[in-house]
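The complex is shown incomplete by one protein chain, all other protein chains being positioned as in the whole.
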């Protein structure tokens, strides 16, 4: 007798699901449903080998995992890559993350002024970008550092993004701000410092939106997937994982970008994976090479910081790209994706 | 011209403080006040050497730091060790953390039942303990792990602690729970996973209570002090720092206890420092030796987990001490404190 | 007065060098010559600003570094990328590492048999490879693990490589083996475990050969350059640096491949940099993606392990590529190099 995870077929209707729940009760075991959004996608139940074999044969049961998966919603489920659709520019326009083409998410670290936002958005859209990142709330180390403009600048961010038909990616730091951020953003970001903040994960999940989840600087890949599980369990429609550097020992860089997280996550999950080389290294001259490397490693996209006057940025200026470099970043991304996709496809076999 | 921190004398009245603010304006510099609780304790201002010298001579000015201290409230301020008083048992009873004798904070990881709480509290009080720790909210990695009893068990915790005249130490995870936790706890705990969660730090600070702040698994000592600065800046009356292990590379232990943080923090702050050897190593047989080591390294106390039935604990059982071991822990703490205090005093010169 | 490094023009003759030494003596300072192979390439001397300016103007002086460089021979010297030529196949054939095209070094971890060597060499040469790696001495953790065939198999390695017109890359572990290894190898390898082994570095340097230097698992980039400095100072004709993963905290991979070391080393040295994704991750399915990422990050090449029967390798089998995959690795390397080279060139500005 041990705990097992029973995963259901993707489009099982409610009646069939209730039927399977009754079957489990008849087997005499206590079963706990696994929810994803409004749907029950599986059960965790204590079963012996015979019971597990019986359940595996039932119509509507996709798989019975012999170990209880620590993250049944976020981990491998056997349905192929999950493509996350993010609204970009209008209700009818969407960008796919995890689809055929890698995405580039760009924008300033923090929202400083309308002029700065406008300049960045124009450059991002001009280079072919569809998703615009900018921080209204900044989780700064010191209480005296610039902490972002807060809710007041969210409307400005939305307006600028709409003008350039860009989707908005922005971080939410406080469970009490989820409503206002969700009202202005297309992809809600959980930052590295709050990846393990369960109260925040739960509240963001309840907004039933796609979420960009950044890996904490000392989190294992399993812990990253557990945070994604919290989000999906609470109702998040989708999760995009983001590697952004772990804590390293060498003062030569701000963080140690763990690019192998990309192929290693592929072994564990079908969720899309992107890479943030700006925070991941923290040295401007390394951003373009590491963005290239991320795409070559098979990432579904990159997220970078840019600034109209890179040396003057109010936060994280030392790693921001100048706007002139963006077209080269987009061109490089496409060139490498073209060079690599055939062999990557085969390598994943 | 560069940014400097001007620290004021401890009991400067408002008029004198406003006078110094006017002096800074007259010097032609923009000054930003540093608040601790309701009081202005200093200014950050851009000054040349001459201006700094002039300010240093003024009545009411304690020190002018030539570099702007990244954490003027939490860092060294020259006033000797700060002793944190925590209510323990009744309105008139207090325990001092950072005073002459080291403290032992003990209790179960999570509140599981009245019986478990009662057994632990009796053992802690019986061994001579004054502070009782127990978690109502547990920041578990998985959404399927036991997450604590929540607000419903807080009243039970308070009642059990009162019966044994113990102060209550418990974690708050969500900014929206600060009110209810503050109503039941004597020392509010910020856990390692949320150390950098600025929204939580700010809200806990506003409760104007003493706070136990645990170091995040990849935080530098400077980042720990910055989190303390957030708390003090927002109004926390006091902060006790807690080393609880950083992320290590050796699977032999759950975390890598960085005990040198104790003497290294002494070089940076007068806030009291305690050590949690239970989470810090995560292996039961190492808890007593490392508690002894913590006191020998000069810590102001230790915090340990215990459980009436250590093998059956619903969370972190592998590191919980059995209740029978508590008297030995208290005896050991006092024996080492007696052996070490004379030489430590001199070593700190 | 402070210590400075005076670097000489590349082809200064002995008389001019002695003249500059006399000039330093006349300035009244004690100067220590910096040797590279048989040549004096500079001096370290204590000079005031005026003396430094005077020396900088002298014919034959290339640069005067105001700080004494911790690694004047291995660090930036301003002469553009250093291309390392390695004999490959015959006395007239050479491969360039650090030139226009990235190199792929491949072969088995350890030499197990003539059949295994022959199969690997045939596959490497067939895929277009020019450099063949195989270990005769293996620095195994346990004294009971297979430690390689030792000097007896070196002649076999040489013979097989010659038959396929491949250059030989092999590790030397013991200062007393340098002679025999140098007699059979074209590029002498210093492994990660012995990177800081000064006795070995010195002896290998004295062999006056090109050396492949792997980064130790906890070495900073500065420490890697210091090890290169030991080699060059002792007489090594050239050094190729190799990133092969640092110690990480996540059991998901054997090591944490620090790919940003490639762009970060470019800021510090003109020595060529290659990457070993086999040891760097230690998970077979990640080797091809991370080899691709290395080239995209700007590396001068990759070094991988392969084995005719990957599951049966006597050491490190879990990360060895099967021989059938080699052509795809070579094709991928060239495709990415073509995609990336134009933008990398500009990014390096």
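Chains: A, B and C, in written order; residue numbering restarts at 1 for each.
Here, a residue touches a chain if its C-beta (ideal position, glycine included) is under 8 Å from a C-beta of that chain, and two chains touch if they have at least 3 such contacts.
All figures in this text were calculated on a predicted structure; none of them were measured in a lab.
Counting contacts over the entire complex, the absent chain touches A, B, C.
Of the candidate positions B:74, B:120, B:281 or B:320, contact with the unshown chain belongs to B:281. Residues of chain B that touch the chain left out of the display are 218, 220-222, 246, 248-253, 256-260, 262-264, 266-267, 280-281, 283, 285-286, 288-290, 292-298, 328, 331-332, 335-336, 338-340, 343-344, 346-348. Where chain A meets the chain that is not shown, the touching residues are 247-249, 251.
For chain C, the list of residues touching the undisplayed chain reads 32, 44, 70-71, 139-144, 147, 173-177, 193-194, 196-200, 216-218, 223, 226, 229-230, 233-234, 246-247.
The criterion applied here is as follows: only the chains that are shown with their structure count from here on.
Farthest from chain C, judged by the mean position of CA atoms in each chain, is B.
Chain A has the Cα centre that lies closest to the mean of all protein Cα atoms in view. Chain A and chain B have Cα centroids separated by 33 Å. Chain B and chain C, compared by their mean Cα positions, are separated by 48 Å. Multi-chain contact residues of chain C, defined as those touching 2 or more other chains: 248-249, 251.
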